[in-house]
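The complex appears here without one of its protein chains, the remainder shown in place.
All chains are identified by letter, namely A and B, in their written order; residue positions are counted from 1 within each chain.
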Amino acid sequence: MTRTYSLAHLAQHLGAELVGDPDLVIEGIANLLTADSRQISFLSNATYQKYLAETRAGAVIIAPDLAETFAGNKLVIANPYLAYAKLTKLFSRPSSLQGIHPSAVIGEQVELGEGVAVGPNAVIGNRCVIGEGTIIGPGTVIGDDCKVGKFTRFAANVTLYEDVIVGDECLIHSSAVIGADGFGFARASDKSWVKIYQLGRVVIGNRVEIGATSTVDRGALDDTIIGDGVKIDNIVHTAHNVRMGKNIAIAAMTGISGSVDIGDNSTLSGGVGVVGHISIANDVHITGMSMVSATITEPGSYSSGTVLAPTREWRKNAVRFRQLDSLANRIRSLEKALQKHDLS
Amino acid sequence: MTRTYSLAHLAQHLGAELVGDPDLVIEGIANLLTADSRQISFLSNATYQKYLAETRAGAVIIAPDLAETFAGNKLVIANPYLAYAKLTKLFSRPSSLQGIHPSAVIGEQVELGEGVAVGPNAVIGNRCVIGEGTIIGPGTVIGDDCKVGKFTRFAANVTLYEDVIVGDECLIHSSAVIGADGFGFARASDKSWVKIYQLGRVVIGNRVEIGATSTVDRGALDDTIIGDGVKIDNIVHTAHNVRMGKNIAIAAMTGISGSVDIGDNSTLSGGVGVVGHISIANDVHITGMSMVSATITEPGSYSSGTVLAPTREWRKNAVRFRQLDSLANRIRSLEKALQKHDLS
Partner (left out) sequence: MTRTYSLAHLAQHLGAELVGDPDLVIEGIANLLTADSRQISFLSNATYQKYLAETRAGAVIIAPDLAETFAGNKLVIANPYLAYAKLTKLFSRPSSLQGIHPSAVIGEQVELGEGVAVGPNAVIGNRCVIGEGTIIGPGTVIGDDCKVGKFTRFAANVTLYEDVIVGDECLIHSSAVIGADGFGFARASDKSWVKIYQLGRVVIGNRVEIGATSTVDRGALDDTIIGDGVKIDNIVHTAHNVRMGKNIAIAAMTGISGSVDIGDNSTLSGGVGVVGHISIANDVHITGMSMVSATITEPGSYSSGTVLAPTREWRKNAVRFRQLDSLANRIRSLEKALQKHDLS
């Protein structure tokens, strides 16, 4: 099942300059240290330049300014990391699903585009429209009245509730849940919670990837919206009525509360939390495990939290955190005392 | 499939005072700014009072003290937000599942109440008892010896392990897992872990909602207990032997460690962590991403963490956090020096 390509073919695919043997057969991609003579590697980080001398890679993708430092076969291109990314697709394994498996259950008035594959025990609700070339994995359940674009792939055991819209060329990973109810309740006078049925939809753009066991809730009245090119990692929660722009990336274990707006190209590291009803501007970066508690209007990097330390040391400092305001007031008193005595 | 109601019907349903056209046909609910003449809206927050003048809503739910400020059709009632919550149910879409789908697999000695619906590829274990009107979504798996009450709904791809008890009118969302093993191991002398098989059950009360991909583990010896009216958001972990009272609400990405007791009506925001073997009193609120590291005996709001800042600024302060105890000692030394010289 191994796919192989000539080095010339890879150069052409990337638009890279080939220096070396165009007929070299490449069977895979590997890191500089582990690559063998039938694999291509890449140098994307100057830190690893020292490995060029040792590498046994058949060829290396390298930037023009470093190309002279490597004598072997090479593909010279401005952004080797991006070139590597483009090559990975050539060596990836396509889905083996084809056609409609006899155990799949397909509802009434469903429109399936050409080449749609539906895996074993998948379920498609009534009145769904599934675009050309889309793949629906085993055990995946798609609710009534969903619309899915072309060449989108649902892995196994994904769930879409009813009335969810997904664009073209998306990839939704296993156990992800799209369109569950937003978390909305009104408190009655006896402190019990009255459910606010969630009447909005989820609308997902094109080229969106959503990680395993991540959730995107449907809107309360309006829709939850995920823009084109957004990439969401595993175990990320997107609450009702969130609106994401384009090309946002969100790492694992992050939670976005209700009615948050996130601007184009922003990136959230892992474990981040965003409180509800705020906005994050375009081109913002949030570092890991930070809590975003207010609107961010300016691009840039933002953080919260404290730094790891041995627990014994941490405990002493954490106790002092609870005295911080009083410590600050004591500093002010000291300053005033020195001023009073003309000692400052 | 749109449901419509006269304004008079909605007023009667809510017990609200109707001012305006009782025959107005209402087709849906929307926010003040987006509603059209066939939709009803609501004013629950004084901030949005400014939108009353612009709204094209066919009718507005409004509190008595503000009713004079709106000239159009209105339903006047003390708690418009609660009234809105009650109306959402009227406009929600009922499940399209009916009867037992032929692809469902139902075990031996199972008792299904009247009107139970079992979706495609759902699996029900042996000796389960499922109450009247309960709906079991496609791909949902219910283990042996489970007991489920009336009018409860399992969305698609839910999993219940064996011996789980779920009450009436619950809603369990997709990829939620109820009754998996609590995380219990004893360390052997060679540092390997010996599994503590989890022999308790999960017992869930009535009107409980559990979010998508959330987990509630079974107890080690005794049961894990979720009280009536508890609402749990997506991606929330409830460990073994947690005992929750009534009407608790827990937002997404929160983790509750083992043997924690949580009192009635308490609310945990998103991303909260609760360490094991502690209690949280009734009517406590924990703000987002806080860690509850000790028992809380008094009602009120509690927090931990630090506030977001530009990363460059944050880094300077985070370094100082590791010096906090020493800074506090230096303040004390300064105070002593001033005292010694009678300068304080």
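Brief remarks on what is shown
Following the convention adopted for this analysis, contacts are C-beta pairs under 8 Å (C-beta built on N, C-alpha and C of every residue); 3 or more make two chains touch, one makes a residue touch a chain.
This is a predicted model, so every value here is computed, not measured.
Set against the missing chain, the residues A:Ser6, A:Asn126, A:Asn265 or A:Ser301 yield one that touches it, A:Asn265.
Interface note: of B:Thr213, B:Asn247 or B:Thr267, the residue touching the hidden chain in the full complex is B:Thr213. Of the residues in chain B, those that touch the hidden partner chain are 103, 105, 121, 123, 125-126, 139, 141, 143-144, 157, 159, 161-163, 175-177, 180-181, 183-189, 191-199, 213-215, 217, 220-222, 235, 237, 239, 253-255, 257, 273, 275, 285-287, 290-294, 296, 300-307, 309, 313, 316-317, 319-321, 323-324, 327, 330-331, 333-334, 337-338, 341, 343. Within chain A, the residues in touch with the undisplayed chain are 28-31, 34, 79, 81-82, 84-86, 88-89, 91-93, 96, 101, 103, 119-121, 137-139, 155-157, 171, 173-175, 207, 209, 211-213, 229, 231, 233-235, 246-247, 249, 251-253, 264-265, 270-271, 288-289, 305-312, 314-315, 318-319, 321-325, 327-328, 331, 334-335, 338, 343-344.
One rule holds for everything that comes next: only the chains that are shown with their structure count from here on.
After Cα superposition, the angle needed to carry chain A onto chain B is 120 degrees, rounded to a multiple of 5.
In this assembly, the C-alpha centroid of chain A lies 25 Å from the C-alpha centroid of chain B.
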